[in-house]
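Excluded from the complex is one protein chain; the other protein chains are retained at their positions.
Residue numbering begins at 1 within each chain, and the chains themselves are lettered A, B, C, D, E, F and G in the order written.
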Amino acid sequence: MSEPWRPDAATAAFIELDHDRTRRRGYPEAVYCEGKTPGQVSAAARAIKASGATTLFTRAGPAHTEAVLSVLPDARHDEDARMLAWPPEPPAPRGGRVLVVAAGTSDFGVAREAQLAAVYLGRSADLVTDVGIAGLHRILARLDQLRAARAIVVVAGMDGALPGLVAGLVSAPVIAVPTSVGYGAAFGGLAALLTMLNSCAPGVAVVNIDNGYGAGHLAAQIAAPA
Amino acid sequence: MSEPWRPDAATAAFIELDHDRTRRRGYPEAVYCEGKTPGQVSAAARAIKASGATTLFTRAGPAHTEAVLSVLPDARHDEDARMLAWPPEPPAPRGGRVLVVAAGTSDFGVAREAQLAAVYLGRSADLVTDVGIAGLHRILARLDQLRAARAIVVVAGMDGALPGLVAGLVSAPVIAVPTSVGYGAAFGGLAALLTMLNSCAPGVAVVNIDNGYGAGHLAAQIAAPA
Amino acid sequence: MSEPWRPDAATAAFIELDHDRTRRRGYPEAVYCEGKTPGQVSAAARAIKASGATTLFTRAGPAHTEAVLSVLPDARHDEDARMLAWPPEPPAPRGGRVLVVAAGTSDFGVAREAQLAAVYLGRSADLVTDVGIAGLHRILARLDQLRAARAIVVVAGMDGALPGLVAGLVSAPVIAVPTSVGYGAAFGGLAALLTMLNSCAPGVAVVNIDNGYGAGHLAAQIAAPA
Amino acid sequence: MSEPWRPDAATAAFIELDHDRTRRRGYPEAVYCEGKTPGQVSAAARAIKASGATTLFTRAGPAHTEAVLSVLPDARHDEDARMLAWPPEPPAPRGGRVLVVAAGTSDFGVAREAQLAAVYLGRSADLVTDVGIAGLHRILARLDQLRAARAIVVVAGMDGALPGLVAGLVSAPVIAVPTSVGYGAAFGGLAALLTMLNSCAPGVAVVNIDNGYGAGHLAAQIAAPA
Amino acid sequence: MSEPWRPDAATAAFIELDHDRTRRRGYPEAVYCEGKTPGQVSAAARAIKASGATTLFTRAGPAHTEAVLSVLPDARHDEDARMLAWPPEPPAPRGGRVLVVAAGTSDFGVAREAQLAAVYLGRSADLVTDVGIAGLHRILARLDQLRAARAIVVVAGMDGALPGLVAGLVSAPVIAVPTSVGYGAAFGGLAALLTMLNSCAPGVAVVNIDNGYGAGHLAAQIAAPA
Amino acid sequence: MSEPWRPDAATAAFIELDHDRTRRRGYPEAVYCEGKTPGQVSAAARAIKASGATTLFTRAGPAHTEAVLSVLPDARHDEDARMLAWPPEPPAPRGGRVLVVAAGTSDFGVAREAQLAAVYLGRSADLVTDVGIAGLHRILARLDQLRAARAIVVVAGMDGALPGLVAGLVSAPVIAVPTSVGYGAAFGGLAALLTMLNSCAPGVAVVNIDNGYGAGHLAAQIAAPA
Amino acid sequence: MSEPWRPDAATAAFIELDHDRTRRRGYPEAVYCEGKTPGQVSAAARAIKASGATTLFTRAGPAHTEAVLSVLPDARHDEDARMLAWPPEPPAPRGGRVLVVAAGTSDFGVAREAQLAAVYLGRSADLVTDVGIAGLHRILARLDQLRAARAIVVVAGMDGALPGLVAGLVSAPVIAVPTSVGYGAAFGGLAALLTMLNSCAPGVAVVNIDNGYGAGHLAAQIAAPA
Partner (left out) sequence: MSEPWRPDAATAAFIELDHDRTRRRGYPEAVYCEGKTPGQVSAAARAIKASGATTLFTRAGPAHTEAVLSVLPDARHDEDARMLAWPPEPPAPRGGRVLVVAAGTSDFGVAREAQLAAVYLGRSADLVTDVGIAGLHRILARLDQLRAARAIVVVAGMDGALPGLVAGLVSAPVIAVPTSVGYGAAFGGLAALLTMLNSCAPGVAVVNIDNGYGAGHLAAQIAAPA
């Protein structure tokens, strides 16, 4: 470390954008904003602008959003999903349908993130909310819609019971997203996570708490055209 | 998702109020405010106003309270319980008596939430506070009152020992509510929760940490008229 | 301790049976066998025989069972519930009906313990099994039976989702019993316990993992005659 | 409960096999043996024999296996996977290819369970073992095979790092199965589970610890013919 | 390591008995047997015999006991406490009285270990059992005995509520010992441990789960003559 | 609940000060401020003023402090310990010496709380800081002071190793106080708590994380005059 | 405690700087700022200035930084690493090379802290960032650099998989630093910590979450000249 006191030089090297990713894996890159400084995010945005690569910015707070928009002013921003997309137009949808289901109103943001991720990865994706198991008639009224999907994302906090119930009603794979919605013994989503991992019905797999992006990405992969 | 960038349209569908609930289960609905935006809460209030259904708003912070009162100005607000009720008058009490007991002063808000929930679900409900086990004479002085209740809610943080002690003194069922009162190895109410689940005396069941509403609801069900 | 090396004298004092309990709380005593030596259990049985008090022996393994039967040969033994009752005849049922619901076949023993506890505390109690949420039609087919009960015990392991679903369908209180059935992230019943504590539907309270006796006891208290 | 002491009558009702399941969800039923008595398993086997429904018996120990084979002597038994299948012949494979990858030798049983589940649900499924990240060349040598699969199950214990690495190399969805292989701070598979949930690469979803059956089932659903 | 394959030489050095301990701290040494091989324990016994130092052997299983008795045949063995003492006679009691209180019958072994530890460290120590909080009259009947003690050890499993209750009734320090008695959410004594750490009454300190020896040692220190 | 909407009446009853405590247990009462509103604290202060009882106010934040001082302007306030005492003069010291030892500078506040608690309960108490085990010479230099104490409180965060080391050097009882000082795997004091509970040296008991008051109280009880 | 109300006197004694440390262990002291007041930090700085000892100030927030610079205005401050060094010039590098590798951009601060710690303890240290396992080509491109190091520090959050992968590629020891980067089931770095502890490849040891300083210190010790 010949020049320990020049952080600019040191930080200059810290971002190696993975432009090769689309080619290698078939899906565009995402920049996870949380935990990054606005300066780091705008540096990423500049590199993306230079390369022209399709990119999602996820978990973007107000300062991250401002940083992206100052570099990519035409990026589309969805406040509920805390996501930005550039270029702003999603690709034309191909493959099977993705359905995102949210148990409660408070799960809307995470569900929206899943929906937009699937849309920007090239799928058609609908969103149904407030169909938790406390009022069973609500999810049963959606049976046709559920059975028409090639992949289903189910988002739920608190008891996290909805994914297992949905999986028992359909033949499509269910991606379960526990959310941090709840209090006390919800332990920030841990209760819902464990419920989902222990689902009695087969056909459920789980992503990290509040990881709407990951669930939407996986649903898009499952529903990809053959 | 034909119209990905019109969140208003997307959010328009997010609340399906369960007006059927009173008929189906016999008790009015509650809107859990925590984790919802003020806009979501006022949308719920407008739907409730249109339907005329009796409703409780629980865990309402200042912004939620303002949102409710702007739509339902005659709703009754209890600051300790963080609760609003509409219409403001509770039903005339029927069934057995509910008694809510709080171990310490700091447990008052949760206990008050339990008391009001029971009252608005149609029970007569009293509240006794500051009778923790460190001063045994305090709870023993209430023995007659304890034995007159059809259902008892016991609210306690820290060591959470009070419900087991009460259950050993009465024949009525005890609903235990752990609170997040305490520090260090209280782990946000986990210690009290475990104590209550391991109560040596039978006759104790437990609800989530700080869940005064749920305890009051359950007590009202237990004390319901035959 | 004048005589440290005479454990017989020391152990002679270790059991103070609570014969006063029936009078004080209105329900007979139970001897929790697990963790006691057969000698301790047969000492308890002898004291019970002398007093004539109605008693349940819970969580009785083979050695405990033999110890009880050698003293109280006419005690009734239920192997699934790991329970013995003496005198063998339950009291004539009074009060409301108790319904015990088990999600899966593996939950049968705990559910049976709950049923027998309620029966020996003087209630009429039925048992329904294998109605987990993975096959929703099974529980929905029991709706009339569920709605006829004054108190419902719901026993479930793995995801523990059944109690919340039942609570959304009935007006009676639901006592949820998590079981240690499951593996991996079930963590010995912890997952089911958390699910139940976070139930979206109000009207659920929870007892300790595998605590069928406690749930049956509480249900008997709830369904007690006015 | 008019006849509390006739457990045979009580247990007669405990199994309601879900023969409707294949029609409703499109996949045959499985009988989870762990935690059931051999008697309960053979009762299930008799009901299956009567109905003729295709069924898998999972997590079958020696006594369970004997119970199944005494009723269904032509069932196929795989000792590594602790699984029996009846009728013995899997359906002709349709849809995309499933690939099961196991990090270490000790993960073989769980991986085999996943492979057989997929095969009996109608997929073609291969199994690759001992390609953990400590010797990177081993998994890199399988790149073509990985990229030819429509769904990939990755089974790993200890650090659980393999699924995230695989997901970064392919475009197919990855179903990660943590195993209880390891010691100390592996905490029975918890470490691997958390690693997988926090995978840096999108495209990974997780099932319960040691849940090979669930992973194989999900992979079969993902790779189902359009 | 010039001689890697002569474990005898290697193991010859593994025990450095702390004969200096009595002089330095004023209390004799204890050999904790659990986790040691019988060979290691008998080697320790031989060293003790040579030195003549007063020693307790704690947590001694049958093989450990046999190992000690084969070297020190006159050592006293208490099976409940799993303890051996050599020389067999305790010192004449000095200082204040120690009282050991056990909540339930199943806590007897740990309480006995505490009592014997105090006795062999030179205190007078009594033992009271089966006075848990589910039957409050039992502990209240012991009030005079409690108030006569200079140090009180309270042993309890399950909800662990007894030490906090006792501390509210006396002016002596209370040493609380959680036990692993219980099941489910008792989590091997964790619930009782947390309860005790969160005791509402000041004057309670806690030792490790099932650590009767440590509690008796500490009580003996507290009640030491001035 | 005849008057549900008059919270003043409801809250009027919430404090039942335990003035009888000094007589019953021999030590004055403390008001735990954290989690109470300033209004609740000033109500307590008024009741104390009326009764003239000696009282400590613990865990008092700025608003609590102001509330106390507005009612009891001559109360003494210690900012480090977050404690107020009234009347301001501690009693003349009696009994044995208490020594409070803090491992690091960051543990000073908790240690100070312990010291003041002991002083106001009537003991002479000194405080030694910054003698953690990373620099062993620092604690060894205090050996005479350590050995002169009748009761020692050892306060430590991070690895929490100091109490076990001190207990090996002295014959007095050691009360260990884990603190929430540290980060990462310190888990808010859990690591230090576990270390102390597993201390290899006998003679250590533990209080709740950051519970300086409880430790000082217990030390005062231990060092009380015979 | 003759003068309980003069905190200045009490606090005067609270810092005993370990000036002897460099001599005893061979490395300079560090002042851990987090949890200390600015006043405590500036007192430490004054003592250091008086002694002339080389010192690092770690985990320094803005107020700590200001406190140090007001006393030691020529101290060097690195904002990313939250570290100050005095005297400002690092020693001339000796011994082997240290390489610090960070999986993601968000891990930069912790990695920088490790790098600077090694530099100020006298090693040459380079820093490589954003080479996580989701894009395997990035770390493989650094193979020569990895193999040239005498000690490697690998910093990673989320799944924490990078250290195990690196250890499989090199013969140098790997010091793994889990970071609190991540969300949900990352549990503040716990997931990464467990991953690293369970690394399949030997040659990995782990320090506390976010403990860049400790890792850099250890790397400097490993790479010390013979």
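We take it that contacts are C-beta pairs under 8 Å (C-beta built on N, C-alpha and C of every residue); 3 or more make two chains touch, one makes a residue touch a chain.
Here the structure is a predicted model, which means the values were calculated and not measured.
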item: Missing chain: touched chains present in the view; value: D, E, F, G
item: Listed residues E:Gly109, E:Gly132 or E:Gly189, member touching the removed chain; value: E:Gly189
item: Sole residue of F:Gly104, F:Gly122, F:Pro173 or F:Gly212 that reaches the chain not shown, by the stated touch rule; value: F:Gly104
item: Contact residue for the chain not shown (choose from F:Ala43, F:Leu69, F:Ala114 or F:Ala191); value: F:Ala191
item: Touching the absent chain when the full complex is considered, from F:Gly122, F:Gly168 or F:Gly212; value: F:Gly168
item: Sole contact to the chain not displayed, among G:Leu84, G:Ala102 or G:Ile175; value: G:Ile175
item: Residues of subunit F (touch criterion as defined above) contacting the omitted chain; value: 103-104, 132-136, 158-161, 164-165, 167-169, 182, 184-187, 190-192, 194-201
item: Residue ranges of subunit E at the interface with the undisplayed chain; value: 1, 4-5, 7, 10-11, 13-16, 18, 20-21, 32, 34-36, 40, 59, 178, 180, 188-190, 193, 208-211
item: Subunit G residues touching the omitted chain (full complex); value: 24-27, 30, 96, 168-173, 175, 193, 197-198, 202-209, 213-215, 217-218, 221-222, 224, 226
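Definition applied: only the chains that are shown with their structure count from here on.
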item: Given subunit A and subunit F, the chains that contact each of them; value: B, G
item: Pair joined by the larger number of C-beta contacts - B-E, F-G; value: B-E
item: Centre-of-Cα separation between subunit E and subunit A, whole angstrom; value: 55
item: Gap in Å, rounded to a whole number, between the CA centres of subunit F and subunit B; value: 34
item: Residues of subunit B touching at least two other chains; value: 134-135, 168-169, 182, 184-186, 190, 193, 197-198, 208-209
